[in-house]
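What you see is the complex with one protein chain gone and the rest in place.
Labels run A, B and C following the written order; every chain starts at residue 1.
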Amino acid sequence: MAPDFNDHCWNDVIDDEIREIYEAYHRETYVGARPAILAIDLYNKAYLGGNRPVREVNREYAGSCGENAWRAVEPTQRLLAAARAAGIPVIYSTRHADTAGVASTNRRKNSETEDLYAIKDEVAPLPGELVIYKERASVFFGTPLIAHLHRLGVESLILLGESTSGCVRATTVDAYSYGFHNTLVEECTYDRSMLSHKVNLFDLHHKYADVMHADDVIAHLAKLTRKVA
Amino acid sequence: MAPDFNDHCWNDVIDDEIREIYEAYHRETYVGARPAILAIDLYNKAYLGGNRPVREVNREYAGSCGENAWRAVEPTQRLLAAARAAGIPVIYSTRHADTAGVASTNRRKNSETEDLYAIKDEVAPLPGELVIYKERASVFFGTPLIAHLHRLGVESLILLGESTSGCVRATTVDAYSYGFHNTLVEECTYDRSMLSHKVNLFDLHHKYADVMHADDVIAHLAKLTRKVA
Amino acid sequence: MAPDFNDHCWNDVIDDEIREIYEAYHRETYVGARPAILAIDLYNKAYLGGNRPVREVNREYAGSCGENAWRAVEPTQRLLAAARAAGIPVIYSTRHADTAGVASTNRRKNSETEDLYAIKDEVAPLPGELVIYKERASVFFGTPLIAHLHRLGVESLILLGESTSGCVRATTVDAYSYGFHNTLVEECTYDRSMLSHKVNLFDLHHKYADVMHADDVIAHLAKLTRKVA
Partner (left out) sequence: MAPDFNDHCWNDVIDDEIREIYEAYHRETYVGARPAILAIDLYNKAYLGGNRPVREVNREYAGSCGENAWRAVEPTQRLLAAARAAGIPVIYSTRHADTAGVASTNRRKNSETEDLYAIKDEVAPLPGELVIYKERASVFFGTPLIAHLHRLGVESLILLGESTSGCVRATTVDAYSYGFHNTLVEECTYDRSMLSHKVNLFDLHHKYADVMHADDVIAHLAKLTRKVA
């Protein structure tokens, strides 16, 4: 039994009753065999308005995750570097601006330009890394992701990105349904609402994924690198 | 713009900041055209231990939703009666006890008997109503549900059942991805954790479904019945 | 019982024994309600080398369907015109030249340019018509097609294009599995091998689709147009 199974950001919103009810989910968490990184929706739109509170940036840039997005840049850069050093595939998702009326949620949007959905430079794909274009929340739905995972020999996933309560959650549930072991990197995952962020991470951690701290995942990848070297 | 878009059970956990950030999701809610009822996992196991607090029943019957399940019985009976009177298809989901190692979540379980997953008598299917057996959280995943919906000419869904943060959420997200308009019936949907229940309903209402009160859905179905008659 | 259920191009390769064995599939054929056209892979590559026998064009342009493709241009133009006049959605599929190692079949290919997979001018989409990009044979697999069909209110499909034994067959089988009634337009569908063309049409006609002659489908669409007008 893991003594610190709930040593995560949601600790302050989960009371003793919930803790007791969810005890049957406790288990060791880990990064699975033959993993790939799945970096979800790290596109420019999420960072618009800069490193400021969501409520402030939202007034001008609806859809921005503000400081929640910016806080994740540095650990995400370290994680991506560690994955590449270990020779682990890095796969991105994003979308096209025009998807002919099929959208990922019910949010109202004005017409948009394609550059909003380019991956942010600081965490951008290297040449040759796969980018999956999607129209719904899950990176699996309506995309060839599953075929690429098989082609690459991937058996488990390390997920990160935005938003926790939207595309990250939908993708993680699908990944679990397909049969992948999932690790979700807490500090590299973000949302616009901190309450939805925490409760969704709690749900995912218990039911479908091992939420782990970025430093622990990076340390694991460093061990893989030493084996490869 | 709906003035009371958040007049729901989650009102007490959502603060002004979140309310403002999610304003772009506000819209009229409604029951879609040519609907079917999708009654998710109304099986005996969820009611074990009786109409008592979840924490109490959980000690003897892990997985029971206790009083949260029992509270939903009466509105669910009224909703099912209204749907049948209106000639709307009623579809159930459940599972088999033995699914050869493929489970809907990471919860530990002892071996179980098939009767745990029979639909509870009070809300049971009528002869001829479809029951979908699933192994993952979503009723769409790994089942022929989509084929049956097309065969029946269904264009939108009215969802209810348990658990809000598990099978109901996964099913509703998939239904949105497939392109169905979704209505989620608040009083007929339940969870073991009230916090997860509220935050998941909030997420679903804004992004993927119209959460409506049972009385409003029943009133709509009654209007359909009068048209049919 | 349709007396001329096998009055189609495969008549000369099907003997009396097969005819008798497949009698249980005979039925009336028709165009379904609320149809959409699904025009599969009408891209430039299929027409390379011109209106000549496949064997000849194949030596220079592997993958071309030669005269089989060219013969279908005129009826396809008439069919598309009839569908547009009737206000029926026209959906195309094609692919990108670079699909990162995930291919629609095991055929060896050299590196290719994107213009090979542009839809041929003579049968090209009008502005606003949907084009689905796929990486596997079926237009449903790994694409958001099903979501778009629901958004458009489509209940049945009219399929055409290439190749009968590849993408057309895979798409039609998937369409049947999803629950759509399928009409396959004989003169607008083609392959590189006439034997595979005929036997695949025979299989599809009996098991998964109503193979109909272009003139009959066009006549049906003309009736719909008069209703709309």
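We adopt the following convention: contacts are C-beta pairs under 8 Å (C-beta built on N, C-alpha and C of every residue); 3 or more make two chains touch, one makes a residue touch a chain.
The shown structure was predicted, so the numbers you read here are calculated from the model rather than taken from an experiment.
All shown chains touched by the missing chain in the whole complex, by label: A, B, C.
Per the touch definition above, the residue from A:R107, A:R151 or A:H213 contacting the chain not shown is A:R151.
Panel shows chain A; residues 146-151, 153, 155, 177-180 of it touch the chain omitted from the view. Hidden from this view is one chain, which touches chain B at 99-102, 130, 134-136, 141-148, 151.
For chain C, the list of residues touching the undisplayed chain reads 13-15, 17-18, 20-22, 24-25, 27, 54-55, 58, 62-63, 102, 105-109, 136-138, 141-142, 165-166, 169-170, 173-174, 176-177, 179, 192-193, 195-196, 199-200, 202-203, 206-208.
Here, only the chains that are shown with their structure count from here on.
With angles rounded to a multiple of 5, the C-alpha fit of chain B against chain C returns 180 degrees of rotation. Looking at which positions face the partner, chain A and chain B present mostly the same ones, since more than half of the interface numbers are shared. In this assembly, the C-alpha centroid of chain B lies 39 Å from the C-alpha centroid of chain C.
Chain A and chain B have CA centres that are 26 Å apart. Contact with two or more other chains is made by residues 146-148, 151 of chain C.
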